[in-house]
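Pasting a structure here, questions to come.
Omission of a single protein chain aside, the complex is shown with its protein chains in their original locations.
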Amino acid sequence: MNSTVSVLLFGITRDLTGQSTVSVSLPANARVAELLNQLHQNYPALASIRSLLVAVNGEYAEADQLVHQNDEIALIPPVSGG
Amino acid sequence: MNSTVSVLLFGITRDLTGQSTVSVSLPANARVAELLNQLHQNYPALASIRSLLVAVNGEYAEADQLVHQNDEIALIPPVSGG
Amino acid sequence: MIALTSEPIDVTSALYELQSAQAGAIDIFLGVVRDNTQQRPVDRLEYEAYDRMAIGEMQKIADDANQRWPLLRCLIIHRKGTLQIGEIAVLIGVATAHRADAFEACRYIIDTIKQTVPIWKKEIFMDGEIWVNAHP
Partner (left out) sequence: MIALTSEPIDVTSALYELQSAQAGAIDIFLGVVRDNTQQRPVDRLEYEAYDRMAIGEMQKIADDANQRWPLLRCLIIHRKGTLQIGEIAVLIGVATAHRADAFEACRYIIDTIKQTVPIWKKEIFMDGEIWVNAHP
């Protein structure tokens, strides 16, 4: 059974999609890598970005980390603070 | 013929001699090394200082530099600014 | 102390925070908005942050620095929003007993901020704009 997760977008990813949050439908027990694949399918423009990381609950997540429906998920394009 | 030069003293050297300027009698064409020797003879307490340099007209001077009567001469104990 | 703020960064109050009777050295680094990027004139910058995570990552960097060097005080303040030329985007302040530690910790903190903290900078030129580092 699929579930829907919300993904926070910032900077270039927000500009490319025109949205600050997007919903993604994922199979049960999906991992970060599948979330990223699905986002790339839904928003092909993301391919132009140098790198994309995912944060889960405010922490950088590995590709094999499980994604839960109530997690706070964010897409992290290359940072440029300072 | 001897000439007399004035030497400015600072910090530890001023405290050891109790004076901020001392006069030293030197032979004609004396060099910095001779000035230092004469100062050590006149003020044996200077031997307790880790190192002593001489400045002539506001610049560090080498041991073989000539000392002239109208030069501004200063004795430079180890610096500790900053 | 860690802060992410929309208000101008005040160096005087930062200095006040950094003071400690044991401190012999204070190093303050300021990242400032400059008027050009590779000779292209910049009009202004816009900084955006993932606030919660940015604060968390800055705190991790401060904790790391505290592990690596004997810091008496450590201050990281990052600005967000629209910044004009000459405005301070980030202030790093470190107080230590001896100067080598202050320089090294300050440099480590700013270098690491630029690698890990989720803050994004858009350069706005007279004739366009770009998210810095976003594209290959």
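In order of appearance the chains are A, B and C, and numbering begins at 1 in each one.
What we mean here is this: contacts are C-beta pairs under 8 Å (C-beta built on N, C-alpha and C of every residue); 3 or more make two chains touch, one makes a residue touch a chain.
Treat the numbers as computed from the prediction; the structure is a model and nothing was measured.
The chain that is not displayed touches the following shown chains in the complete assembly: B, C.
Touching residues on chain B toward the chain that is not drawn are 8, 10-12, 15, 48-50, 55, 58-60, 72, 74, 76-82.
Contact residues of chain C toward the unshown chain are 11-12, 15, 19, 21-36, 85-86, 95, 97, 99, 102-103, 106-107, 110.
We adopt the following convention: only the chains that are shown with their structure count from here on.
The most distant chain from chain C, with centres taken as the mean of CA atoms, is B.
One finds 73 Å separating the Cα centroids of chain A and chain B.
Mean C-alpha position of chain A lies 26 Å from that of chain C.
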